[in-house]
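Every protein chain of the complex appears in place save one, which is left out.
Moving on, here comes chain A:
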Amino acid sequence: MESKITEVYQNAPVEGKETECEKVSKLLDLVIDGEATSEDQHYFNHHIEDCVTCFESHQKQKLLKGLVSGHLKRVIVPESLALSIKAKIQKTL
């Protein structure tokens, strides 16, 4: 009674599995960015249920995107900027 994880690791280098991983790795950015078709998304989800390596790549890529979207500080717009744009526009014919 081997655990599922061990089984997956043992199966990982099998011929044919490789190309599936390659396909999934090409879909990775599309999936992360919400640009994958529902068919691709389904294929991707199905694959990472069984493949630890691809599952981990997916986790890492999500984390990376989250670091930018969630942690990069926004700079504060100087208060004078909107006013000065409006003033310049009013002077423009």
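The criterion applied here is as follows: contacts are C-beta pairs under 8 Å (C-beta built on N, C-alpha and C of every residue); 3 or more make two chains touch, one makes a residue touch a chain; residues count from 1.
Just so we're on the same page, contacts and distances are computed from a predicted model.
Colleague: Report the protein name recorded by UniProt for the chain absent from the figure; options are "RNA polymerase subunit sigma", "Imidazole glycerol phosphate synthase subunit HisF", "ABC transporter ATP-binding protein" or "Multiple sugar transport system permease protein".
Modeller: Its record in UniProt gives the absent chain the protein name "RNA polymerase subunit sigma".
Colleague: Spell out the interface residues on chain A facing the chain that's missing from view.
Modeller: Its contact residues with the unshown chain are 29-30, 33, 35, 60-61, 63-65, 67-69, 71-75, 77-78, 81-82, 84-86, 88-90, 92-93.
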